[in-house]
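With one protein chain withheld, the remaining protein chains of the complex are depicted in position.
Chain nomenclature is as follows: A, B and C, assigned in order of appearance, with residue numbering initiated at 1 for each chain independently.
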Amino acid sequence: MDLQTLLQQMINGITLGSTYALIALGYTMVYGIIKLINFAHGDVYMLGAFVGLAVVLMGANIWLAIFVAMLACLCVAVTIERVAYRPLRSSIRLAPLISSIGVSIFLQTLMTLLKGPQPVGFPQVVTNTIYTVGLVKISTVQIIILVVAAVLMIGLQLVIKRTKMGKAMRATSEDLRTASLMGINVNAVISFTFALGAVMAAAGGVLVGMYFNSVFPLMGVMAGLKAFCAAVVGGIGSVPGAVLGGLFLGVAEVLGVAAGLGSYRDAIAFGLLILVLLFRPSGLLGQPEQRKV
Amino acid sequence: MYRKTKLTAVAVIVTLLFLFGIITGCGGGNTGVQEDTIKIGFLGAKTGGHAAYGIPTLNGMKLAVEDINAAGGLLGQQVVIIEDDHRSQSSEGATVTQKLITQGVVAIVGDPTTGITKIAAEIAQGAGVVLVSAGAVGEGVVEIGDYIYRDTLLDKLAAPVVTKYLKEELGWEKVALVTSTNNDYSVGLSELFRTSLDEYGMEIVAEQSIQDGDQNFSAQVTALSKKEFDGIIFTGYYTEGGLFMKEVRAQGLDQVMVGGDGLLASVLWELGEDAVEGSMVYTGFAADPEGATGKTLEFINKYQEKYGELPDMFAAQGYDAVMLIADAIKAAESADPAKFKETLRQTTNWEGVSGTITFGPDREPIKSPVYLLEVKDGGWAIKAVLPVEI
Amino acid sequence: MDDFLKQFINPYYLQVLMLLGIYLIAALGLHLITGVTGQLSFGHAAFLSVGAYGAALLNIHLDLPFLLCLLAGGLLAALAGVFVGFPSMRLSGDYLGIATLGFCEIIRVVFMNLEITGGARGLAGIPRETNLLTVYILVILTIVTIYRLQNSRFGRALVAIREDEIAAECMGIRSIWYKVGAFAIGSFCAGVAGGLYAHMLQYLNPADFGFVRSFELLCFIVLGGLGSISGAILGTTILTLAPEMLRFSAEYRMMMYGTLMVAMMIFRPRGLLGGVDLRRLIRSSFRSRDRDTTTPAGG
Partner (left out) sequence: MSEVLLELHGVTVRFDGLTAVHELDLNIERGMIRALIGPNGAGKSTVFNVVTGIFRPSSGSIRFRGEEISRLNPYHIAARGIARTFQNIRLFKNASVLDNVKVGRHYRCRSNIWDALLRLPGFKAEERQTAEASLEVLELVGLAHKKHELAMNLSYGEQRRLEIARGLASNPVLLLLDEPAAGMNPQEKKNLMRLIQDIRDRGVTVFLVEHDMKFVMALSEKITVLDYGRKVCTGSPTEVRSDPRVIEAYLGKEVG
């Protein structure tokens, strides 16, 4: 592979990876705080894409579409948490997981009923020009994705580091019980976490819908699973980890395909996942867990 | 506390017995459908990954049944469709097939995919029920038994015809071949193209694999962009096809794509937009209201009126499957599968909405002609009508 | 055999019951791994597929007798189980679950690309050998096996590992051996179930053994009540029959199924039979009167 191809593939990989990262953030934050693998998250992402599409079809521009999709997913995610996870918070660990699988089946079927199983095209909302920068080509849509993803991730980092709610989130993820004893409204913090994750996923959904020009009810399944892998590879519970993991996975996949291993591509992603887990169980940026006796 | 748990456990056990009771108790064949009808079963997915093929098939079937019943039914009886959903799962495919058979269907139309058709075919053959698949194109389907038929355009007939056209009329010499490796249809079709390309002395200069469900093809297309070729042969489905071509144009390549009827759906241009302009798709059925004539035109109009969209290949083949069965029943003057499977076998030059069908000596359908369609201004236009030589 | 049964039972019910039996065997295997030993497995479908393809290929190519194929399929799956069990030395909890999930997907991709398994086109031409009697004999055999294992030194060690691995090791239990053992036996069950599945459907496709199927199996045992055999049986029965029962709701079927799952979890967070000790319940129902007066309420 020559340098030009490599660079071009890197750009492709980073674009793909940043969409994984946007979804992965939701997984990682929720896991960090209540140790739940939120299976319905991929479907929230799918809902985001559909809402964004609906707004665009009403004639709005892409920014408004992203904004409305964010709001809608925020409400949906908070409702899901309230209805399906909160009653199970103190029960066995697998209970909310099963509940989230139930929610996921529900959402997928609902959207199949409402919108049909076929992929729906996304109208061209931005004029897609291809720029040549040095050796590589990059399109307007790719630039939008990279910029929006970067802005959102920096924004998220600011929210977590600078705001009172962010501090409460960090405290809660350290130790939920202690945090509640310290007077932190844990329920509000958890709702907020779900909301933040949903907002990121919704943006991801609209961007992916626009980039790949297709939106369909099962789009969250594989994307969700991959993003979840990205979160684990990066170190689940760690926000920068999710970003790094997403980019890492995106680039690795694209390079794998470029190397002619296309039909084994999913195996590459999961093989990487297993390797990372075996040699660095807490992920690339995760806190190593101390064995407590 | 103890009391409560105990009560729950008892309730649970009772529920369990109840469920078992429902399942085993009413073992007979009480299906709730009156006896003086001829029942045809629909086997396909209404939810899950294959719903996009199942739903149009069912729509086409319903239209056929309406037409038959409006014309006075079959052998003086009304035809009804018994439908159920296997949510794209093989195991449920078997369950639904069994269920349809217990409900007394004489024939089953489906499944649109080769895999589940094979599962269902084994069961139907065992139970002596005719099965006509309105979508299976893979190998080894009708070989399962003499009750099993299909009314699809077989790629092993179409691929050589199309390859010949590409070479002789369009002057292609070098092609890129793109296969979706988790799609049985695509893997099979690529194999057929490899053979026929070889036969006509054309060269495959690049091969790329994709997967169904992929949305990002930048890596594959970047790899293709290093090679020189006249066109892309894409054997996957329309969703990936449209997105793939988008990426091809995004990376500044100007070749067009040729593919099988897996690409045939409006989704192709909805997703691919300008990028699929000029791409070609071969099919045994073309929903072209301007170009169509006779039966086909009538079907297209009725379908559009009823469902608000143009019928696709699955809809047309679903319609034809029901009609084939109906005509066989008429010819046999009996709705007994053992009898009308024989008349079905003798189908020759039968005019359907999806083309002319003859069942050959191996009971495989020979469909002619093959339509080569081209995407033009966000719609299909017939580029060539290629006869199939038998 | 089935022809004989078909005179009494409608073949549709026969089919559903057969599938139920197959899922029961697989779910009981997962019950041993996750319910008893506490090792989270999100990849049980992989063992199912190894058994299914193994048994089917042996039958097709070597023409071995059916039961031998089942056994061989089970053993192959057990081998895969041992292979997956070893990471459990380094990984625990969710991380192990995620690793098994990755393994499951890798197996699926491999089957999708191998020539001998028919790749994405699937494997057809498997003779139909599975019948209701075989399935339920094997179900009973599985139940007895798991029950006996659970009530032995081996089973107590597994429970000890689930409850507290460090304490278990300090009691002289070499946990890795037992964890790998549980994986091997659990996946053996799945492999046998896979063999039955292959010889029932007569066609296999890698797409049937994705992670969704793994989670389905996990739902079976968690919904029934994690850690109890009766719970695994109940959960599997309800969740296998529910889609059939819900057929009346047509398009809304899977929505109802999803809602049912959430509702069942919320009303019985520990599973339907979670915290219910059936043996004690039966014991107490024979002398319930004196229990009420002498023993303080508990459980």
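Simple rule for what comes next: a contact is a pair of C-beta atoms (placed from the backbone, for glycine too) under 8 Å apart; a residue touches a chain by one contact, two chains touch by 3 or more.
Nothing here was measured: the structure is a model prediction, and the numbers come from that model.
Only one of C:149, C:246 or C:263 touches the chain withheld from this view, namely C:149. Across the entire complex, the residue among C:58, C:173, C:201 or C:217 in touch with the chain not shown is C:173.
Where chain C meets the omitted chain, the residues involved are 145, 148-149, 151-157, 159-160, 162-164, 166-175, 181, 185, 227, 280, 298-299.
Convention: only the chains that are shown with their structure count from here on.
Taking A-B and B-C together, the chain pair joined by more C-beta contacts is B-C. Rounded to whole angstrom, the centroid-to-centroid distance between chain B and chain C, based on C-alpha atoms, equals 34 Å.
In whole angstrom, the spacing between the mean C-alpha positions of chain A and chain B is 35. Listed for chain B are residues 47, 49, 181-182, each touching two or more other chains. Touching of two or more other chains is recorded for residues 112-113, 251, 253-254 of chain C. If you check the complex, the residues on chain A that touch chain B are 5, 8-9, 12-13, 15-16, 109, 112, 116-121, 124, 128, 130, 137, 139, 208, 211-214, 216, 218-219, 222, 253-258, 260, 262-263, 265-266.
Residues of chain A that touch chain C in their complex: 31, 35, 37, 39, 83-84, 87-88, 91-92, 94-99, 101-110, 113, 221, 225, 228-229, 232, 236, 263-264, 266-267, 270-271, 273-274, 277-278, 281, 293. Listing the residues of chain B that touch chain C in their complex gives 1-2, 5-6, 8-9, 12, 15-16, 19-20, 22-24, 27-29, 46-47, 49, 84-85, 87, 89-92, 94-95, 98-99, 101-102, 114-115, 118-119, 122, 126-127, 138-140, 180-184, 186-188.
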